[in-house]
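Single-structure report; data block below.
Here the complex is missing one protein chain, while the rest keep their positions.
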């Protein structure tokens, strides 16, 4: 097995703001002989229903990740030294044909998974979680989903489309891609179309930790509920950045007041260090609405915690 | 009694970003036969002492409210189906004559109240709470005030004017408009002109929950203190958006560090679901200082929780 | 014939920043008995190839038009008094089905035209000019197009789609909707995919006034060339706001350096006062990239000049 | 006569971004024994009809003036060495009482004029030109006005107030403060309430150079018309920053497309070097709408050219 | 002893947004006969490793401090009446010679300390804490450091320089300037270069309260740990504004997600009211990345709490 190449590809002495951008200034996939984790960009936002712009998300997160450093003191792990992590670039998914894009994303993801890598996908809107879960389930079978989001994303459809950023998890359940004994939404809040949203979601088999619960009972209690629900099963982590409050993540498409702080999110993600995180995504970063990269930095740290959990229990 | 018309006035299929803007895409007042709750804009900011711009607040809040949906899962109520809510447009209150504006606001508010509606006013600077309370008290008699703000707003006056955004509640007490057995300020913080601000305020009869208390004792304790103080009496809710931390509400005129999160505010507002919320206002949203509508969205959710409390106990 | 209702629908004394927003604070279509000109919003941007967000264009232009006043001193006409102009609201065109949206836009436009109105459409991305031209040609036959844009918009297609914001005028020529004896692009500049773009465009029959020509020969010479080309024929005016330099219109999707000033554009538009302007559109305003409404204000003034040309020669 | 103290008051070696801010890093008025020119801030914006915020204009212009250097190569003069220029700080004019503010501004201006200084006033909204002209006329008699603005500012009144930012020059004419043989508006453009605006203005005696004229005939021709109109008489210069296009001055309250470039304005101002510039003002800079200080820098350079004209012909 | 001059230097009636800017609108040092506390600006950022711009920090904090008022209700003290506080202006420290700047800063600080003042320094990047501690230690001997920061700032060096914004406390320990029995970092978080960062820091003698601890155990527990560690000894307070979450302080150079709220920071700072705060600094405010002054306001309130602690136990 080839040694891990984690040194940035830039020449010695290059400052962190310098050099062509990859996630965390890691090597590109074509520069390494293998990857344990592939960071895959999906610049696609044709599934959004409100503010578009997440197509610019992948490179925004990359630029916002330049300050990430090798050692994670909270988890006591150096993920880029334990695992070969590499930037796989972006999926070629044009903006005008949503079904073709889903196919392209699934195929690209599948190729990387077949090559032995876990995925750390940076989106793109939440529509992309469906083809990503298809690829993961094809390789690993149904997996639990730890879904951090302001919204349930288990709608039936909208504006005449069954495939968009509000429906990925309903479609995934219908297709049998998810382990419904251990899947959960975290951070849900805000007005809903109807009370049936909640009952439908529960009937699908999801559990919910609301943002209000986190406010009232604290993040430690939420972490415990999360861990209990996952129950040691293999898990796919999907983080819609709008799980954060608009103060922490203005750069997103369907913001809702009353969200999580980035600190809460990072603490909760670290709970997953004890389980097998099979792959993960961070979606809905819309840079045109960001300021001073605060959304991008939150997304970069989110990605870093996910890859760290993979490194704790590789 | 005519049936409630809560469907958006736009044709079927119109996306949430489309169509002329009303609060929450509700019908205009002239499109319905009656209103239980009138959303009234007061584009007036001639009472501000620092950053102006709240005159653009009403339409900013309307634009920021397009994502609001019918069902409130935290309170288990669908406010727009329980109550006929309609957008009453804006008061005609010119910028150059403060006394004339106070009169115009009071008269417009009174007309709506006399028509049987409760008011959900979107400002505008905090000066407007005085004519609104005059109108409410004329119809309902003195009511308790649940006042969410970084500031006490019970100053004697400033720059030679007794009527401005720092004095509405002192004037209202003097005019006998407030039930002083049950009125309270929530979220107060920051430096004061003098310690007499506190003693004066207490002498008027107000109780205070400071932002520091919320930090140290938690929002659940604060909610209990709030409920105990209101004690089941009819209450007018007045939310100065600067009760939120500048991180959550940059778009305001006199920001103070160390404020509430939007999540804390929403939790506290839900405490009022058990009482008779006679009317309410959200003020001091200054869009020129907002970013990505985070202040506007917080204000829209604030308004939504207030109308939800009205719907729980109509 | 009913008298023209041009007074803003708001009560007397309402400031220009107050009241629910329509274009130029004009009456809504449902408030007037007929309209000579209908201002139609098309909040649709699924045809963009780079920065999305023009779906928020219509209401941004409306908000940016509040300062427009009745009398146009350059053309010596009071358009809202000569013509009944009204805001027709927005087309219902969902984001997920581009062909369905084209149909919806054409049908809505056709209904208004059939009702006797000329169209002043505020977009939306440039894809919408195709269904608008279909509707116009159905009523008026092929018309000349005065097309202000940094780009030719006569591409064959891109990302596998024949219908997007780079192809409307090629499709329109192919469908016989345009009078090719009198059609012209104004303001074209910037790198092209290939030199065949120019030869293809010329073969379709278009004439071009480049931005460089305007720099070197001045706007008066360009105005003369424009007038000569139109040659008194009925003309459809299509303004892509990116005809302006990014300094004047940052809020757009595919900006190119070296563009026109807003002053040059307004002067050129006034040249059309001598001909029959059958309808017009202003497209590609993407508010998320705008600042202080400078793009929105330029678009609002553009619309105002177009409606003024309609009023000079009604 | 005491020697001119033009060295910045800061210690040797202080960078241009360092030190407490005065206009152009000049000494404060209390640091010099006399002043030929007093830079006076008027943080007052209670006369605005649309976007407020010019109350923050004076310090924004000061901060934006830190890069100004001593020698003006276009006019061949070193204004701060020829004249003793000093920063006189701000007028105390509260926001709630417009008449009292007018009095305070006039008195403060008069005191400085009586002390022998010419005024270079940085506003503040355009309302302030009236009390400034009252003070100037009291000392110098009626003077010509060279007024650079998108608007005529000779309205009768609005929202019930005769004194606001749209009326200063009508009031000044009525009060006999202006030499109507030599007064002129430069840069006027945009829609008007009615054609009578133009005829009223002409009847008062003003001449107009429109922005369109400058576009079509060039700035050299405009400069000649300006010089001919002033005809060597003593002149008061009043620059509303909205004379610039919104691209050059987004940070203002009532922007109109189609304006001047900053380069054109500076060239035109230099025409005044041949005459006696008795005093001047720069108004309507609203920092909340500015970006990267581009409006502030344009205002600072405007002020610098005005003081340079004073230095050429002191 | 001369009476304290705390009234703002501006004439009576000047609004808080008016007048030349000093910290909290306090008198300048040259206007008072002595100072108990000198507010010293250090516009220097040549030690930054990522986003520069803190050279503009001092005046940004001054502008953001205009709303501060005399009485601190949380600590029950009126700091500007108990102590003579004055704005000492800025150190002259050019951008091109880091060693010379360190010398200049130390000398300027020493002069003020020798004059009997405590320092409240507003930076500037964190490099400046080293010369400040040198000056303090020269007068007071080694003092404890209460260091609020996302980072340890005890690196060995970087990019070949031993003196930059990541090394001040290592250098200070090496030079014997710090009382290592009572020094502590608060708010540390985020990825590190290596686990040796932590062990090196501990070996130097520092204690750490992480941001995660504050999340999980609350601010009251952290306050207790802080107080226990300081243990009544004289303390120098150094606040890197990036101790706050990017949501609360976007305007800084090396932001890390998961930080403190401004409310938490203010509560923690008040813990120092019981000890002898010998001097303090607030650093790393980079205004180009700030929005609506939220970073500046947080820094101004931070400074206000520090000076308040000095006033409680003068």
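All chains are identified by letter, namely A, B, C, D and E, in their written order; residue positions are counted from 1 within each chain.
Basically, a contact is a pair of C-beta atoms (placed from the backbone, for glycine too) under 8 Å apart; a residue touches a chain by one contact, two chains touch by 3 or more.
Just so it is clear, the structure is predicted and the values come from calculations on it, not from any experiment.
Although one chain is omitted from the display, it touches the following shown chains in the full assembly: A, C, D, E.
Checked against the hidden chain, the listed residues C:58, C:255 or C:280 yield one contact partner: C:255. Shown as candidates are E:46, E:183, E:238 or E:254; the residue that touches the absent chain is E:46. For the chain left out of this panel, the touching residue among A:21, A:157 or A:218 is A:21. Annotation for chain C: contacts to the undisplayed chain at residues 49-51, 159, 189-195, 197-198, 210-212, 215-216, 245-247, 250-251, 254-259, 261, 289-291.
By the touch definition given at the top, chain E reaches the unshown chain through residues 45-49, 51-53, 55-56, 94-98, 100, 159-161, 164, 288-289.
In the full complex, chain D touches the omitted chain through residues 13, 15-17, 66-74, 76, 78, 219-220, 245, 247-248, 261-264, 266-267, 291-294, 297-298, 300-302, 304.
Simple rule for what comes next: only the chains that are shown with their structure count from here on.
Remark: the per-chain Cα centre closest to the mean position of all protein Cα atoms belongs to B. One simple way to say how far apart two chains are is to compare their mean CA positions; for chain D and chain E this gives 40 Å.
In chain E, the residues that reach two or more other chains under the touch definition are 13, 15, 17, 245, 247, 261, 291.
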